[in-house]
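Removed: one protein chain of the complex. Kept in place: all other protein chains.
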Amino acid sequence: MLDQVFVLLKHWLLGYSPAAIQPEVSILLTILPILLVFPVLFALTTVLERKGLGRIQNRYGPNRVGFYGILQPMADALKSLTKEDIVPASADRAVHFLAPLVLLAVAFLPYAVLPIGRNMIAANLDAGVLFFFAIGAISELSVFMAGWSSRNKYSLLGAMRAVAQMISYEVPLLLSSIAVIMAAGSLNTVEIVNKQAGFSGIFPHWYVLTPWGFAGFVLFMIAATAETNRSPFDLPEGESEIIAGYYLEYSGFKFALFFLGEYLGMFAISGLGITLFLGGWGAPLPFLTWVPSWIWFFAKLLGLIIGFIWVRGTLPRLRMDQLMNFAWKFMLPMALVVVVSAGAWRFLPQGVTRWLVSTLLLAVAYALLARGVETRNKIAKRTYRFAE
Amino acid sequence: MRQMSAAFLILAIVTMIAACAAMTLRGLVHCALALAVAFAGIGTLYLSLGAQFLGLAQLLVYVGAIAVLIVFVILLTRGGDGDASPLIPTGLPITGIVVATTILALLAWAVFHSFAMHSLGPPATPATVRELGTVLMAEYVLPLEVIGLMLTAALIGAVVVAMKEKQDTQ
Partner (left out) sequence: MLGLGIIKGLVETARNFLGSFVDKKRLVTVQFPEERLPVAEAARNFPFLIYDGVDPEQGLRCVACQICEKECPPRCITIEKSKDKKPDFVGKQQFYPAVFDIDVSVCMSCQICVEVCPFDAIRMDNEFELSTTDRFGGLLWTKEKLARPNEYYEAIHPTEAAEVEARRAEEKAQAEAKKQPSAVTQ
């Protein structure tokens, strides 16, 4: 009952609207929760991130505004709303204005195909995963628009690097999800979640608990970090290199909109990762299925967000050529091996053989590729020459 | 004539305006962005006709990759520096009008005299991804492999050309 509380609420409210406009009201009632919940989650994530990063770095995060700093996003919102909106004199005003809007529109669209709970999906498209990736590809254009319209060499450089990075990491992202699509046999997100819904003993049938699924999940998450320009792949917005990269010339609310768009993209891609690999809204243990499905989705989303914050606090930023090398020379071959391994898993009979074959394929590929990625030049031992 | 739904009307108008803008705008990058909007409009038109895979593939490939490619090409070659006004013809572009009218007439004749306008044929089975995949792998596997080889050759060629330039500059 608690599981379906939102669906029942929607149907109850729909009953109160006149029959003529019921389709439109239904659409509105479906979209409104998405528009409300995810920006609130964004606000929460900004606080969580600052406090989490603070604790990792041996300091408190913000703790003055509200109870333990939880109202910090209010202060941030007020600040960004009241800042002066500076547009450079030689900037392209139309494109400069449109870039954050396009990014925001494109950031909200992918939530339509994520199943947030049982029967809780906004648009049950047959080619849901393809829709997700198509919309993600459009967001690169808005990044480019932002960088180019500022007429600033640094932001243009940042924009081109960002687009190059996003394009390079789309390939392993897509390939690792192809392995899942192959295993589930459908592009429909609801079906993919349903395929992962069973339990064998105490273990759920999530794809992450298979060898190819685990490797695919790791690759997917690394590619997701790179797609949303998060540390350690945040060279395009590197705060110490090119100040803010492609959103350098944006101030005040537009900057906040870019921030919002970036974080929404992060949530969306985590949501897709959860749907593809972590079993969507499914419970991890068979005796926990009484917990509502949407709580599991948000719990897993929170876990992935914590993972993002953790990685951000740990790893140094990657250089552009290291980034590209990693994508093309390590992740792409690894993703292809994941697809082959998933195929082997599907066609071998259940039992120890398919575990062994899958894992072996992945381990061999990993060992061979890892040797290629590690730095080739042996650094000679440093010798000193002292003055006589 | 079948009735045009409001969605189709809006999408068609947007696509046409974007295509006209891609021809007439002054800045090259503006033209490229308008072209991206036109691609997106065509993609959504496919989606409104029920061709899910085709529409989404159009969005993914054309807007996500080809528009970005065009924009990169403009930037990395010449046109990135400001709104250099293109060559403005003096007087009416007679040849252009003649060519455009001829093509429009041909297309209109083809559309109006095709059998699709005269008989509502049996409703086509919606092309799901599963069917597309089966057909690609069963009937059209040879063209698929040939296309794959061609794309690989193009990729290798691009890398070779780029590498050669680096050696030239060394």
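Details
Lettered A and B in written order, each chain numbered from 1.
The working rule: a residue touches a chain if its C-beta (ideal position, glycine included) is under 8 Å from a C-beta of that chain, and two chains touch if they have at least 3 such contacts.
The structure presented is a predicted model; accordingly, all values stated were derived computationally and were not measured.
In the full complex, the chain left out of view touches A.
When you scan A:Val5, A:Leu78 or A:Leu315 for touch with the missing chain, the hit is A:Leu315.
For the options A:Arg55, A:Arg93 or A:Lys329, the residue in contact with the chain missing from this view is A:Arg55. Although one chain is not drawn, its touching partners on chain A can still be listed: residues 52, 55-60, 63, 310-311, 313-315, 366, 370, 373-374.
Note that in this section only the chains that are shown with their structure count from here on.
Centroids built from CA atoms put chain B at 29 Å from chain A. By the touch criterion stated above, chain B contacts chain A in their complex at residues 27, 29-30, 33, 36, 40, 43, 52-53, 56-57, 59-60, 63-65, 67-68, 71-72, 75, 80, 128-130. Residue ranges of chain A in contact with chain B, taken from their complex: 92, 94-95, 125-127, 130-131, 133-138, 140-141, 144-145, 148, 156, 160, 163, 167, 186-187.
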